[in-house]
Each structure stands twice: as C-alpha cells, then as structure tokens.
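All protein chains but one are shown in place.
When the chains are written out, they are named A and B in that same order, and each has its own residue count from 1.
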Amino acid sequence: MLNLTANNIFKNFGGLEVLKDVSFTVEGPELIGLIGPNGAGKTTLTNILDGALKPSSGTVYMNGERIDTRPPYGVARAGLGRTFQVTRAFRRMTVLENLLIPAMAMRATARQRDFEKKAQDVLEFLTIAHLRNEYARALSGGQQKLLELGRLLMLDPQMIILDEPFAGVHPRLMEVIYRYITETNAQGKAFIIISHDMDTIFTLSRRLLVLNYGDLIADGDPAVVREDPLVKAAYLGEDEE
Amino acid sequence: MNPTALFRVAGAAAVVILLLIPLASSELGGLGPLVLSGYVMHLAITAFFYAILASSWSLLAGYAGQFSFGHMAFMAIGGYTSGLIGKFIRFTTAPSELCTDIPLFGSWWLVVLNIRRVGTIDESCLDMAKTETLPAGTLIVFPPVWASIAMGLVMGATFGLLVGWLVLRLRSTYLALFTIGFSEILRASISAEIPITEGQSGLELVPLFPAGLLGFSSTSKIPPYYAMLLLFLVAMAMMTWLAGSRFGLFIRAIREDEEAAAALGVNIVRYKVLVFVITSTLAAAAGALQGHYIGIITPNTLIILQMSLVIAMAVIGGLENIYTASVGAIVITFMLELLRTNITIGPLHIDMTLWRLVFFGLLLMLTLRFQRNGLLYPILERISRGGVAAETVSIRAAPDEDEVDVEDEEHPPSGPDENADAEAVNDHAESDR
Partner (left out) sequence: MENAAIFGWALLWIICWGALGGVVTPRIYARKDLEISQASFGGAVIGAALGPFSLLPLWVATPKITNRLIGIAIAIVVGIFIAAFALADPDNLCVANGGFVISQLANGIVIGIIYGLMALGLTLIFSILGVVSFAHGEFYMIGGMVTYFISAKWLPGVSPLVAILASCIVTFAIGYLFERIFLRPMGSGEIERPTEYAILVTFGLAFFLQYFTQALTSAVPVKAQRFFPFPRAELPADSGALLKMTPGNVTIFDAVSIPNPRFTAAVLALLMLAALLWFLYRTWVGKALRAVSQDRQAAAVTGINPDSMNSLAFSMGAMLAGLSGASLVQVFSWLPQVGIPAAARSFVIIVLGGMGSLPGAFLGGLIVGLVEAAGTGCIPDATRAAAYIPAYGMVILTLVLLLKPTGLFGREL
C-alpha cells in the first residue's frame, strides 16, 4: 500500500520563503488536486517530492523510506513519477524511444524489444500510435503532453504528479487525459494533479490541497475546501467571482 | 531492400574492401594497374586513427551532448603512457641494484629506470648495472608493446573517470572551458617535464612490431595498417553495440534533457561518467597505437588546433552518428592530402598547403550554419527514415484508427481489438508492480 509522507517542508531561495512548513500524507491510490495562485510554490513542491530540489528543511518518506536525500532517479525508482509544467519530451528521439527509456531504466537487465508491445499499447491508449517512429520534435504540443503521460505509464510508478496537464489543450485531448487519469487511478496509482482549471479539478479530484504563497492552507474534501473561508479569501474569491 | 539490410550489406562490403586494400600496396606488388604507394598506406593508417577519434568524440558530443575539447588529451595520455613505459620499464632476470627493482614471479624483476637530468651526463642506471652489478648472461627485456598499449588504455580510462566525475555538474560552455583547461594543463606539464617526457622534442616510442611480423619488416606499413584497422573495426563494433543498447538510449536522453531523464529513472551520474570513460579509453587506444606507429609523440598533438581538426571531421561528416563521423574523418584526411598540390594561375601562386586549411575552416562554419547535421548524415537519414512519414500517414489513414471516440468514456479510442490492448496495458501495469 502506497504511503507518501511529507513532513514540515521548508524551502527558501535566497531570502524568498517559497514553502513554509508544508506537511501532508498520501495513503493508497488517492486522486488529489493541488491548487494555488501563480507562484504559490506548487512546482517547487513537486520538485522537492521528486528529488530535483532538496528541501531547506523537512523530510519526505515513501513507503517508509526516506526519499528527499535521493537523487531524482532514485526517487523515480522508488515509485514516484512526474511530468513537467513545460513539456520536456526528448525531442531528437523517436516517440517509441521516448517510451522505452523509463521502462529500460527501471529494469537493469531488460532489452528493448521486451517493451515494444507494451509501448505500442500505451501509444494506442493515448491515441498517438501512428506517430511511434516520428521524432518527438515533430509532434504537436498536445501530442507531446500525451507522450509525457505515456512515459509515466512505462515507468509504472505508484504515484504520479502531473504539473498542469490541462494547460493549453483542446477539449478533445482533454478527454484523453481525463480518461488517462481516471483509468490509471483505478489501477491503483495515486495522483497529485496541479491545475488552474477549477472545474476540472473539482470534478476530478477527491481531495484538494491548497497552497497559498508557501502555506498549505487547506487539505480535504473538495466540496468542503471550496467553502473554507480561508481558501475563499486567499484564492477562489479572486479567481472565480 | 529495407534500410537495415542495406546498411548491413554496405558495411560488410566496406569491411571486405578495407581488409583487401593492402593487396594493392606496392609492397605486395599491387593489384594489376592499381599500385598504392607506402605513402597512401600511411594516409590510410592516419585516416583510421582520425576516424577512431572522430567517431568516439561523436559518441561523447553527438550522442551524450558532452562537448568536451579534451579528447586529444586522452589520446595523448594513451600515447605518453605507452611511451613512458617503454622508456622507463625493463624486465630482467636479476636485480639491478642500481635502479628501483620490484620482484616479480620466478627470477624475474621489474626494473624502473632513473630519470636522467637534462644537460648532465647522468647515465642510465641499467647501463651502469650492466657493467657493475648484473651477473653476466642476465636477460634484459623491453616491455611488450601490447602490454604498454594496454596500460595506455587503463590510464585513459582512469583519467576519463576522473574528468567525467569532475564535470558532472558543468553544462555546455563551462564544460568546454574546463576541458580546454584540462588539456592545456596536460600540454604544459608535458612540455615542462623534459627529463621525463622529452618536452617539445618529443618522446620516442618503439615500433609497433619491433621484430616485424610474418616476414614484414618493422618499417613495413602492412602490419600497422591491419593493427589500426582492427582497432577501428573493434571500436566501431563496440560503439555500434553501445549506441543500440540501453546505453545509447540513455545518453541520448541525457543529451536531450538531463532532468527529464533523471525523473524517468535514468541514473544520469553513472551514464555521464561511463560515456567519458568509454570514449577516453578509445581515444587513448588510438593515441597509443598511432604513437608506436609513428615512433614519436610530441605535446603539439594536444594543441587546440588538433582538436579542432577532429571536431571539424566529425561535424562535417555528421556529428550525431558514429558512422558519418568516421567516414567524414577518412574522407577529410585524404582530401587534405589531395589538396596539397599548389596552384599557379599566371602570376598568382597559391600555396595550397596553407590555403586548404582555410577552406576547410570555412567549410566547417558553413556546414554548421546550413547543414547542421553534417554533409553525410542527411543521406543516411533519408535512407533509414524515408519510410516513416509515409508510415505515419498510412496508419493514420487506416479506418480503425481514424476516429477518436471522445463521447464514449468506457471504450478506449478505436476499433474492437483496441479493447484487448487497453487491457493488456492493465495487465502489464499489474504484473510489473
């Protein structure tokens, strides 16, 4: 059973306090939304969970093992996958190669052809199977987003953090991503989804974290969080009405 | 013919031709009208030498994205290690007493000679020992060339490991500056430590085959030709295998985006260091072999212009493929020789030995600007990937792939057999955990 615990995370950049005492726990295949205004520290939090940044203080445990001291690839191997806010496909590699990388990286003795079938399945699931031999740079922005999601399926982590998966995508692509999240979640993977798209995040997530300039001001059922006066004042108020 | 088969046939044909070329050399009487002089054989050996350097640099820079200017330094490390072992190490059957003696198995001793100061008449301790301490009949054996070359590889790998580890955090421009610094420090040290390295006058190395080989004399071009060809082929085979395996996949991912690769579980530290170790070992091997073949190595092999030559070869051929880089190196080595003929047009006398390099530099810049992937790579790309666009279009046009059915939440995108695939995804996901 997945357990991810972040304890009292602080992060400073020079003098700027970007995260202030952020603690939360993820248990089992939860589907969590993470919202907050621009510059609230969402991406920074992701980077800390993923090992790309070290917290100024605080710890992160995954299934009882401390992961904040590990490099990002160690965290990925421990079972945490993430996407980037700005899509980061391996542009001069084919779509298929993009997918093979995480699969190969996870298993030291595997060979490429062991995963070709799985990669094909993932591509078909994401509706980009016809592009498998194209270079990733030839893909449209939305297709590159799908490719990033596909890489995570190949990595097969226990928990996935998506940094703004819905930004700049057409409604039709949105459906694909939506389905990706719900189906993958149903298979037992936990999700943290960062988004500025309130409607989607409220319908999709079953738990909501709200960051406001470094403070975790709410954590709970979306319907409850929505009514929280603190959240209203800090965030939703200025965004919705 | 499909591209893979085409490449295999072309590769096999090239190997056969390269193996047969010595038959046409003047030493063996030539093949009918085709008689290759010793000079042409020498060029061929040099071309293989540069091909190994250019292709291994392409693995480092083109595949892994590590634009190091220290490649020639590793080459020199190979050559100097092998040369210094030949200069300072002997095996004897009795202790010399005057040099540093290290006992080996049986009655054999490893003797390290003394460093003789410049401008004095210090004698070699072994020469003195011969007249003073060594019993008559003592065997004095030079270290075998293959062993000193092997030590050159070990040193190349060690320095590759060190540099690879030191530059882990440095990106692009900083890496370039660091490696230039490394290679300049090495060059200055070699030039300065004259008692050890002979400085600018160059360190002499014993011939590759001191006693000749199979009836060929030690000055014959044919054994070195095969030796360098063998190294070239082995290097290419090894790099082909590496590039096609997980190693190649990961280093290219690191070139594209280090952070993203790490987030997907790629041990970037290991692979970055590894690519330095492998490519520096290859460079060291080429350097050691070439050093023994030429018979001398000087610190001038380390100057930045030598490095630019290798870079230019790789870039003009095509940096992102070890084959185009090596073919580029071979072609350019021969081209540079062909262009040596001076031109006289009326009163205008053009000394091509100088101007050819000017044109070459211009070609390098223009290639970078207008044919970024090199002059040969696009051809290769067209052959191997010509079908991709058509394939993409044809799959897309196939009826069962055409429509993404967004209304239907239950079913994955298309056609009946897609369902099974979607389940297969689930299966994998389940079983892999």
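Going forward, a residue touches a chain if its C-beta (ideal position, glycine included) is under 8 Å from a C-beta of that chain, and two chains touch if they have at least 3 such contacts.
Just so we're clear, the structure is a prediction, and the values are computed from it rather than from any experiment.
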{"item": "Touch with the omitted chain, as defined above, among B:Ile180, B:Leu213 or B:Leu339", "value": "B:Ile180"}
{"item": "Sole contact to the chain not displayed, among B:Gly11, B:Gly244, B:Gly361 or B:Gly386", "value": "B:Gly361"}
{"item": "Candidate in contact with the missing chain, chosen from B:Phe7, B:Phe67, B:Phe216 or B:Phe334", "value": "B:Phe67"}
{"item": "Chain B residues that touch the omitted chain in the full complex", "value": "65, 67, 166, 169-170, 172-174, 176-178, 180-182, 184-185, 187-189, 191-192, 194, 199, 303-305, 308, 311-312, 315, 351, 354-355, 357-358, 360-362, 364-365, 368-369, 372"}
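Convention: only the chains that are shown with their structure count from here on.
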{"item": "Between chain B and chain A, distance of the C-alpha-averaged centres to the nearest whole Å", "value": "42"}
{"item": "Chain A-facing residues of chain B, complex", "value": "246, 249-250, 252-253, 255-257, 259-269, 320, 385, 388-389, 391-392, 395-396, 401, 404, 406, 409, 412-414, 418, 421-422, 424-426, 428-430, 432-433"}
{"item": "Complex interface listing, chain A residues touching chain B", "value": "50, 52, 71-73, 76-77, 81-82, 84, 88-93, 97, 100-102, 104-106, 112, 117-118, 120-122, 124-125, 127, 129-131, 133-134, 151, 153, 155-156, 158, 172, 175-176, 179, 183-184, 187-188"}
